[in-house]
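Data first, discussion second: the structure below is written as structure tokens.
In this view, the complex is presented without one of its protein chains, the others remaining in place.
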Amino acid sequence: MPHINVNAIKGVFSADQKRQVIEKLTDAMVEIEGEALRGVTWVTINEVESGDWGIGGQALTAGNVKAMQQAAE
Amino acid sequence: MPHINVNAIKGVFSADQKRQVIEKLTDAMVEIEGEALRGVTWVTINEVESGDWGIGGQALTAGNVKAMQQAAE
Amino acid sequence: MPHINVNAIKGVFSADQKRQVIEKLTDAMVEIEGEALRGVTWVTINEVESGDWGIGGQALTAGNVKAMQQAAE
Amino acid sequence: MPHINVNAIKGVFSADQKRQVIEKLTDAMVEIEGEALRGVTWVTINEVESGDWGIGGQALTAGNVKAMQQAAE
Amino acid sequence: MPHINVNAIKGVFSADQKRQVIEKLTDAMVEIEGEALRGVTWVTINEVESGDWGIGGQALTAGNVKAMQQAAE
Partner (left out) sequence: MPHINVNAIKGVFSADQKRQVIEKLTDAMVEIEGEALRGVTWVTINEVESGDWGIGGQALTAGNVKAMQQAAE
């Protein structure tokens, strides 16, 4: 307790970024709950296939998300 | 808000049917909640491996589901 | 199979609207998958407390969502 | 009702063990709820990629879990 | 790992039955995975409001489920 689940589209995050998600979200949670709960703080990353995520009825691919990320750089 | 998640067995729905799931479930939801919420209405499709779904303790494969669909036609 | 879960903020939808969510999402799903699967099409509505939903780091209450709905009318 | 979802790391359980998970968890549930609900007792197994599970901020692979299982034998 | 989540309708299971769900599902899981994983085997019980569960488009209340249980006795 707690269990943090990150739902994302496959192909958006690299293996290295997923390691960072695990580390940084755990650290952020532990800052609030205290170090005593670190060992029982779990993070899972659950990925759906590219295209299997809709926003307002429009299917979103990993490519669409990457384009959003690059447009902003 | 809301986030609609569809849990299904991999191999039952084609890519085209999954696009329809995203569109039609969003439209059905928006009919109830109003157009103002369309942009924050998300649909995800989360698939488990064929066989990793049990009903009454019996494992169900994509083939079993397709047989149910065809038997009814 | 399938199991459709609708994640929402408590207080946004009335009991009557939640009945409509169950009916209309089931109907939309059955249109795609076929009537043979109606009996194994489940819809659940999982509500979180008002304020326990963040978009871009901003907590969203049931009141905020209702204001969005009314502004658009 | 109920729907039991088992979240696990891909590669830890064999296909045969996943069949056992479906059978044994259903049987355990039915012992409590009664046989009348067996037909509406669902079990799904949702697997995340090896490494996409963090405990205390440390990524856990299928290999790590298997090592824990073997160390104890 | 694993995390077993039981999705149910509020009011169907008593506090005592929910304790049994935690114990018996954990025991069933440990039988398959081995005692080494007991400490990292989690069970959560997530309840939705009575009526917020649809089967085939029909809303199901805690009372409906209890009636199914009693009819079978």
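Going in written order, the chains are labelled A, B, C, D and E, and every chain counts its residues from 1.
The definition used in the following text is that a residue touches a chain if its C-beta (ideal position, glycine included) is under 8 Å from a C-beta of that chain, and two chains touch if they have at least 3 such contacts.
Only a predicted model underlies this, so the values are computations on that prediction, with no experimental measurement involved.
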item	value
Which displayed chains the hidden chain touches across the whole complex	A, B, C, E
Residues belonging to chain E that touch the chain removed from view	15, 18-19, 22-23, 26-27, 30, 38-47
Where the missing chain touches chain B, by residue	3, 42, 44
Touch residues of chain A, complete complex, unshown partner	1-9, 12-13, 17, 20-21, 24-25, 27-29, 31-37, 40, 53, 55, 60, 65, 68-69, 71-73
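Definition applied: only the chains that are shown with their structure count from here on.
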item	value
Copies chain A and chain D touch via same or different residues, half shared test	different
Inter-centroid spacing, chain D versus chain C (mean Cα positions, whole Å)	28
Where chain E touches two or more other chains, by residue	3, 7, 53, 55
Those chain pairs that satisfy the touch definition	A-B, A-D, A-E, B-C, B-D, C-D, C-E, D-E
